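Complex shown without one protein chain; remaining protein chains in place.
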Amino acid sequence: MNGQEAARLFDEVRAKRPLVHHITNYVTVNDCANMAICAGAAPVMADAMEEMADMVSIAGVLVLNIGTLNDRLVGSMIAAGRRANELDIPVIVDPVGAGATKYRTETVKRLLEELDVAVLKGNAGEIATMAGSDAKVVGVDSHGISGDPVEICQQYSESLGVTVAMTAPVDVVSDGRRTYLIENGHEMMERVSGTGCMASTVVGAFNAVSTDRASACASALAVLGIAGEKAAVEARGPMSFRTKLFDSMFNLSAQDVALGSRIKEL
Amino acid sequence: MNGQEAARLFDEVRAKRPLVHHITNYVTVNDCANMAICAGAAPVMADAMEEMADMVSIAGVLVLNIGTLNDRLVGSMIAAGRRANELDIPVIVDPVGAGATKYRTETVKRLLEELDVAVLKGNAGEIATMAGSDAKVVGVDSHGISGDPVEICQQYSESLGVTVAMTAPVDVVSDGRRTYLIENGHEMMERVSGTGCMASTVVGAFNAVSTDRASACASALAVLGIAGEKAAVEARGPMSFRTKLFDSMFNLSAQDVALGSRIKEL
Partner (left out) sequence: MNGQEAARLFDEVRAKRPLVHHITNYVTVNDCANMAICAGAAPVMADAMEEMADMVSIAGVLVLNIGTLNDRLVGSMIAAGRRANELDIPVIVDPVGAGATKYRTETVKRLLEELDVAVLKGNAGEIATMAGSDAKVVGVDSHGISGDPVEICQQYSESLGVTVAMTAPVDVVSDGRRTYLIENGHEMMERVSGTGCMASTVVGAFNAVSTDRASACASALAVLGIAGEKAAVEARGPMSFRTKLFDSMFNLSAQDVALGSRIKEL
């Protein structure tokens, strides 16, 4: 796993333009749609039970994001996830705010139990909460965890049988056997609502074109991080940074990725 | 129908500032609100059954967009549409994703059957699907149709008794008698989520000030297309293009429209 591999997968996303079916929150949904397009994928947002089976069946990946969950949406997530499992379409779960309320934590447990999840992608507090470690999640933000992020990801991934991607200043991805650290990104990404959700979209797009979950996740996070680094150069604040983040992703070349990736295998 | 007529209607939108009542999706709803303002109209988004009759009665036009439909919203669309029909307020339908799932296709059929729809505005795949032609719709994107776009629009409009507006690199508008081609626009509009929805908003605004559906639709699409052409000049990617698209629409003069419109009557 290196920059060349990330670049190759990025090319494949653009060549195949996979449909990323999102069941997601209404806060950052537009960001997810535009980020999917800028990364080279095609977004669709659909959450009505009546069309779950149909929509999932044409998707390359299913992204379940609980940012503004409610029982209707959770029902659709379960139905969509089962259909995706039948069709061998990977399911990505973003446990937004897990740890902040019992409802969120329990819902993520339910998704992990009832579905065959390919990737669980969250921030440090969310992943640590789900892994049973001490963590503080305030709203949808991680306010620190106790324990080593790498160990948490490795052990939790192994016990769960799911690839775990933890976003943080240094991202951690582990499938239980292999563990990657991704050092790309910029602190301004923390100052924009939705970068975590966008990361799940990009992780989804990369997992639609590769069954090697860990390298697909690491590549996706490196690519988004490189786009963030480029965006930060001329940004004057969070919103101009956001504009440039989308533009940078759209304009990113495979060579930018090959040269700019900072992925380390442990 | 020429650029002068489009410019005249544009002036009228700005003079009357019609209220565009949207029942729409949660992906691009903010874009619709801001595009309504930049075009000179006033947006309102309301979808609760409890206020449908009240809200429709003060609107200049009703825009029904099924981008993230569910049964609650469809019920509100039917109620709002009936009230709009009683009050002679035009109803615009955007059949987002028709053809991608049966639920979407059936819902559009139901709206067309139960309501007196003024304009059906969709992309090529959506319109072709509804017209009964072969088309491929993946998610919310058109992936090609079989058959001639102009013939599809003409015949479908005539049989349906509804003005049909098909957005594509060259847009087609037909009311069954007259058919217009609109050659304005820029390919970058395809790289931003929501330009189709924004088009429905602008089509709505223009139909609020004119009962000549075909010329109102052609004018609206020309105006949005010209804004897109201007926005593309300095854009560095999809998101800076989007920022400039709104600014361009806001700054567009009637003269820009008169000179820049490329509308052809067949």
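Worth pointing out:
For reference, chains read A and B in written order, and residue numbers begin at 1 within each chain.
Note that a residue touches a chain if its C-beta (ideal position, glycine included) is under 8 Å from a C-beta of that chain, and two chains touch if they have at least 3 such contacts.
Bear in mind the structure is a predicted one, so any value in this text is a computation, not a measurement.
Interface note for the absent chain: among B:Glu106, B:Glu151, B:Asp212 or B:Asp247, the touching residue is B:Asp247.
Only one of A:Gly97, A:Pro149 or A:Gly225 touches the chain withheld from this view, namely A:Gly97.
Checked against the full complex, the candidates B:Val29, B:Val63, B:Val119 or B:Ile152 give a single residue touching the omitted chain, namely B:Val29.
Take chain A: the residues that touch the chain left off the picture are 25-28, 30-31, 67-71, 97, 100-104, 138-141, 191-194, 236-240, 242-243. Not every partner is drawn; the one left out touches chain B at residues 19, 21, 26, 29-30, 33-34, 37-38, 42-48, 50-51, 54-55, 58-59, 72, 242-248, 250-251.
The rule is short, and it goes like this: only the chains that are shown with their structure count from here on.
A straight line joining the Cα centres of chain A and chain B is 33 Å long.
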